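All protein chains of the complex are present and in place, except for one that has been dropped.
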Amino acid sequence: MTEQKYKFLSTPRRPVEDRRFVAGRGKFIADLDRPNMLHVAPLASHHAAAVINCIDASAALAMPGVVDVITGAELAAAVQPLMNGLNTPNVRRFPLAVDRVRYAGEWVCAVVAESRALAEDALEKIIVDATPQPFILDAEAALLETSAPVHPEHGSNLLLDRKFVWGPVDDDFDAAAHSLSFSVTWGRNSTVPIETFGVLAEWNGWDRMLDIWASIQMPKYADQIARSLDLPGNAIRVHYDVDVGGSYGVKRGIKHSVLVGYIARKLGCPVRLIEDRLENMRAGDAHGPERKFDITIAFDQDGTVRSMKMRALDNAGAYAGRAPFQLGKPISAIVGPYQINSVAYHALSVTTNKTVQEAVRGFGQAPTNYAIETAMDRVAEYLGMDRLALRQKNLIRKDQFPYLIPSGSYYDSGDYHAVIDKVLAAADYPAMLAERDRLRDAGMMAGIGIAACLEPSGGNSSFEPLLNQSNQTSTWMESCQVNIDALGKLTARIHTTSSGQGHETLVSTVLGEVMQIDPELIRITRPNSLESLPGNSPVGSRMAIMLGGAAARAGEKLKAKIMAIAAHRLGVDIDQLRYEGGDVLAHDGRRFTWDEMVELAHRQYHNLPDGMDPGLASFDIMQVPTGDALPVDDKVQMYPCYSFEFHLLLVSFDPIIGRPDIHSYVIGHDCGTVINPAIVSGMTYGGIAHGIGAALFEEFAYDTNGQLLTQSFLDYLMPSSHEVPAIQIVKHCTPSPHTVFGQKGSGESGYLGAPAAVSAAINDAVSGLGIHFEKLPIRMSAISDAIAAKTS
Amino acid sequence: MKPVRFDYKRPATIDEACGLLAGDDNARILAGGQSLIPMLSMRLSRPSLLIDIAHIPELTTFVETETHIEIGAMVRQAVAQKSKLVKTHIPLLAKALGHVGHPPTRARGTVGGSVAHADPSAEIALVAATLGAEITYRVDGTDEIFDASDFFIGPMLTIAPPTGCLTRLSFAKVPAVCGTGFHEVAPRKSDYALVSAAAQINFAAGSGVTSIHLGIGSVGDFPERLDVNQLCGTPLDDAAIADAVHAAMQMVETVEDLHATAAYRKRVATELAIRALRDARDEISTDLNQ
Partner (left out) sequence: MNDVTLTINGKPVSGVTEPRVTLLDFLRDVAGLKGTHAGCEHGVCGACTVLIDGTAVRSCLMLAVQAEGEDITTIEGIGGSGARAGELGVIQDAFCETHGLQCGYCTPGMILAAEALLSVNTDPTEHEVREAISGNICRCTGYVQIVDAILLAAKRLGQRNDAVPSDATLA
């Protein structure tokens, strides 16, 4: 049992962050007030596309309490365009619309006033003279040459069009006995944190320093703000001691921050923008992928899946940003957990007149997993084969790791069959099947959903150079600083904001394990960006691996120094010493205590080994394991670690009402060595809740005029406590060979497979009627209508 | 999402409230605020004056007469839900109240406010329309009474006088033998209903079923009564109920939105109406079979 190996790791311990949150003492962005702070409210475009002729803000500016109105023209003259991940220089973007609006809700201008309410009052006085333009909402239609480009300067709506062929696709198709084709669509949804995005900026002209507090989860945030504002990197000070009220990928906020940073500098006073919910939903630039898959899959009569052709068309919305890269990450697990010999992948991303897509939990992996799992179900259906047996036949076996997939990544470790066996036992699968049949006999529609998938983790974003050859980035690091103070207590610094993943717990647990000190006694701080070492923030399920790794390595460096001091003091070789609970024991029984060591390091330089620096501090900047090369021949090693999850659930619904009721939900989860069990379980439960939302409820839906129909929580439906069932997690541990403790990532767990599993359960329920639901979310109305069409 | 500027008054009497209402064309009554305040925050409602009627004592009381239960307009939904009078004498309303919003909104939301707001999916409005409750408005110092059956004329639209203040709802007490049924479906349990149905069967010893009330909500622009009185005198078997509901549903026009098609609403309204009637019947099956 791996659990026995550790003193603090993998043991049930209270996350240290929880105490402040249960007391309402978190420090969220909206909780921060500064003296004389001004408030910003953006004006939203009513048009899906229009040319801006003139903005008359005179009446607004004349109102008491209104300080300024910023237009896109003013901003474009003063700041650089926002970062674009692709080589599409004519898809330019500024925080406010310049000359033209490209989606309903886009910010046309921004009022700065003494209160948010006054700013909103002033918005109503601004007159925008705009000429509506043709607009496009559908991604396939956007590809047509006849469609108006969202960015006329770019010439078309195509942002990304890359074809990959990994392995002998044609040969495998020729050799296969069968093939089938289908299409599925992942609806536009997002993780929609309960806290909207917010940012507060303050310019100090005497120090020439822009202080920024923001609810961010964004790699290289400070760099991007500095670039856009033409400020030196060391003139931006981002404060990481802000609690973020949920992110799951979406809290990027570059446009907000550039806007507010510009205003703060222009006006010389603190300026805050907190999105309200409407702004967040329609223009927070936090929508997730909206992706259509066309899949052809080749397989043999015995169920062996040989090859897959996948075309993935993503609707990126009105600007590029990093959204197209969400087609890149799934390349790292393009065959899922299966031995599929070859793959042809056609990744397409287009602009449309919808809200801009941003990173969402899994960075495009959940939609792709949904497509792969649907393919497995379709093959089983075609062959009349059991869905589970088909999967078990094609799964990579534990003796095949490390397993090289056609697109160039090695899967590190796993035992997929064992996890599935555990789940089947825990769920009492035969009883579940019997219950499904009993429900069916009682006149209900009942179905079992299964899904197996991977969570690539570690956050080596080598999809960037893969999709954009001018991008030569291979460095994806994380760092940690550790200091033992003169009274002997340990403090570690981490360099990112928290949004619920428990990084303080992670680092204190890891350091406690390495240093053999009670983690409760270790203090974790989050300094500002200027006092920080480089990092890439909590994206790509990476922090257990990367921050945990850096913390462990920094701790080991400290330990090495302690051992060296002890060896010198005791006059023995290091290999005759043993570190134990902070003390160092010599082979002869002598003990060099922690307190003596602190005393020497901080106060007795004369007793330190020759040439050793005083003090007890260390740091570590860690590169992502396995991330040591750029792509070659369209192949690259992406993520170092691959967590596995297997979902099994039973759903039933009344054939007329069509409202799915989840009876039981069991997930098998293997993320290697677990640092904190409650945190990992929580992530998994929450991910499943997100997945249930994506499968059944949540969609940013537009009407034919390009207006977002789901702007509020009255229409964008997120699962409540009634819609998320009790969930059973079955744990398994296959350590990763690439990480310090064998840990893998878990921040996206649950979400990566739940949509596929829920969809599969509903499709199983209606399988007798020959119905396939091919789009998420599957609304109750669609279920009932489809059944009625088949049975009336 | 901050409201426009408005004034706020807290009258102590109904007539004072009516006077304020008459004095400002753009004034609005504020009751529990659970529907109005979101509309204020989104600036969909832009009053110049809000008249808070929460502190008018007579609006917060129940009055029991020989034949009716009168519910003050400001009675909170949670209070009505727990009320013994409602449970005993208006069981259909008691059932419906459990479907209204969720506990925190029921704690503030009022019975009268829901009726005056006239959301097509409102459960209380559906019950009032189904049972033909009397809705009393105070206008210019006098009481005007409306039959809830034809009070609602569109989404958020009623025939209420613009300067009137809703003061109470009056429901006839159910007879000693009476069955009720209430069903609704929504994507999530506490969402606005996509479809709702309410049924009540009144029974009198000796004469059998004396009246059948059936209504459906959320399917059109306002809660709608369905006439199934031809079922009186029949054995109320499943087939007869289904036939009557199908016939009554024939002329009903249903609306479509993102969450449900018109066809869905029609199909499910039919089904829920049947289920509500069956539930009502089953509650009095002992008496029916005597």
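By letter and in written order, the chains are A and B; residue numbering begins at 1 in each of them.
The working rule: a residue touches a chain if its C-beta (ideal position, glycine included) is under 8 Å from a C-beta of that chain, and two chains touch if they have at least 3 such contacts.
Given the structure is predicted, the values throughout are model-derived calculations rather than measurements.
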Quiz item: For the full complex, which residue in A:Tyr429, A:Phe463, A:Tyr685 or A:Phe773 touches the chain that was left out?
Solution: A:Tyr685
Quiz item: Quick one: which of B:Ala107, B:Met156 or B:Cys232 touches the chain that's been left out?
Solution: B:Ala107
Exercise. For the chain that's not shown, point to the residue among B:Asp7, B:Asp25 or B:Asp227 touching it.
Key: B:Asp7
Quiz item: If the missing chain were put back, which residues of chain A would it touch?
Solution: 14-15, 17-26, 28, 30-31, 117, 191-195, 243-248, 274, 276-277, 498-502, 678-679, 681-683, 685-690, 712-714, 718, 720-722, 724, 726-727, 750
Self-check item: Hidden partner chain, residues of chain B it touches
Solution: 1-8, 10, 30, 33-34, 37-38, 40-42, 50, 52, 54, 78, 101-105, 107-108, 189-190
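FYI, only the chains that are shown with their structure count from here on.
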Practice problem: For chain A and chain B, let me know how many angstrom lie between their CA-based centres, rounded off. | Solution: 45
Quiz prompt | In the complex with chain B, residue positions of chain A that touch it | solution = 116-117, 120-121, 124, 276-278, 656-659, 696-697, 699, 701, 709-710, 712, 714-715, 717, 719-720, 722-723, 779-781, 784-785, 788
Self-check item: Parts of chain B lying in touch with chain A, wherever the complex brings them together
Solution: 1-5, 42-43, 185, 187-192, 194, 258-261, 263-264, 267-268, 271
